[in-house]
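For this depiction, one protein chain was excluded, whereas all remaining protein chains were kept in their positions.
The block that comes next holds chain A.
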Amino acid sequence: MLLIECPNCGPRDETEYHYGGEAHVPYPEDPSQLSDKEWAEYLFYRSNPKGLLAERWAHTTGCRRWFNVLRDTVTYEIKAVYAIGEPRPALQADPPQHPRGGTR
């Protein structure tokens, strides 16, 4: 179980939260101008990286507020928690060293 740090409430179990998918996916300026392909890409296509992913979480059973999280999809480590509307933070540290096979 992930322990996620809500910016309002502090660390809580993952089960108190609702996952909101990738962060920083802008709503199209003028959706009616989009082709079906572009609309489908807005709706369904996400970056799906192996490594750091900025994603949205809502603390649904607590303060009910949304916030952003920078999470490593390999280690599940949460590297940063920041407010909705803030840009994705640049991390000071080097990119994480991912284990190559086997267990850590």
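In this section, a contact is a pair of C-beta atoms (placed from the backbone, for glycine too) under 8 Å apart; a residue touches a chain by one contact, two chains touch by 3 or more; residues count from 1.
In this text, contacts and distances are computed from a predicted model.
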The chain not rendered here carries, per UniProt and among "Phenolic acid decarboxylase subunit D", "Protein-arginine kinase", "Sarcosine oxidase subunit gamma" or "Macrolide export ATP-binding/permease protein MacB", the name "Sarcosine oxidase subunit gamma"
Checked against the full complex, the residue among A:G10, A:P28 or A:G51 that touches the missing chain is A:G10
The listed residue (A:L2, A:C63 or A:A80) that touches the chain absent from the view is A:C63
For chain A, residues touching the missing partner are 8-10, 12-13, 15-16, 60-65
